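Notes follow the structure.
Note that one protein chain of the assembly has been removed; the remaining protein chains are unaltered in position.
Here is chain A:
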Amino acid sequence: MSPLATETRTAPASIPQGPHPEGLAPVLRCRKLTKRFGGLVAVDQVDFDVYPGETVALLGDNGAGKSTLIQTVAGVHRPDGGSIELDGKEVEIRSPLQARDLGIETVFQDLALCDNLGAAENIFLGRELPGKAYRFLPGLNEARMRSEAKSVLSELHINIRNLDAPVRTLSGGQRQATAIARAVYWKARLMIMDEPTAALGVPEQKKVLSLIEALKARGVPVIVISHNMQDVFEVADRLFIMRRGRAVADLRAADTNANEVVRLMVG
């Protein structure tokens, strides 16, 4: 082994350690999580914890492995090594559906909404509430779904006038909010957001950031992947930085600044 290789090997041990809340057990605990694509090690023995009520920004240059890490937790990829624990219990996540059942809700970059359906229909997609049709046939409880959708949206201070209007007629922020409301309604234990502000105008970005604050207030931990430093420093409590598949830093947002973060990202 060359001295250089040894140095990179030992890097994880010497990463600046994040200040974890005292006395709290992590909601998510990844140990030596590894994912390979052929010869490429996309995620290399990463230890990654998320504590209740905190917002963690996952940062890294393109190809750093942050999306792969998140998709492994969300059940899109299956890990090649390491373990994932949820609330102290080791879990095996085989599919996105199973991740949802475990309480891991992901707001994907493409939102995973059905554009032709309304906001209420999207919030209840795949988990429609049964009811009666024409008072005597089995059907759906449309009234209850609409009122529940309305209340979860208003809890998050989101105003969508017509819950039946196809979501393609809504603004980007409203669509993002619909996806978040779905996760909130179904009692997410952990929320993952992939570039939540990427496709939005400035006022809508602000709205989404305040939604993340609202989630935090409910004790739901949020993992945010973002390229936008301003957003990151606005919402994140902790920054987790990856480079070429490895964890390189785990910092309290208050203890660092954009320059240092960029330096850590590019190495």
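Rule of thumb we're sticking to: a contact is a pair of C-beta atoms (placed from the backbone, for glycine too) under 8 Å apart; a residue touches a chain by one contact, two chains touch by 3 or more; residues count from 1.
By our rule, contacts and distances are computed from a predicted model.
**Q** Any idea which of "MaoC-like domain-containing protein", "Nitrile hydratase subunit beta", "Succinate dehydrogenase/fumarate reductase iron-sulfur subunit" or "ABC transporter permease" UniProt assigns to the chain that's been left out?
**A** Answer from the UniProt record of the missing subunit chain: "ABC transporter permease".
**Q** Can you work out which residue in A:Arg78, A:Arg94, A:Arg144 or A:Arg168 touches the chain that's missing from view?
**A** Going through A:Arg78, A:Arg94, A:Arg144 or A:Arg168 one by one, A:Arg168 is the residue touching the chain not shown.
**Q** Would you indicate which residue among A:Gly139, A:Gly219 or A:Gly267 is in contact with the undisplayed chain?
**A** A:Gly139
**Q** Can you name the residues of chain A that touch the chain not displayed here?
**A** Counting only chain A, the missing chain is touched by 96-97, 100, 108, 110-117, 121, 125-128, 130, 133-134, 137-140, 158-162, 165, 168-174, 177, 195, 197-205, 207, 227-228, 230.
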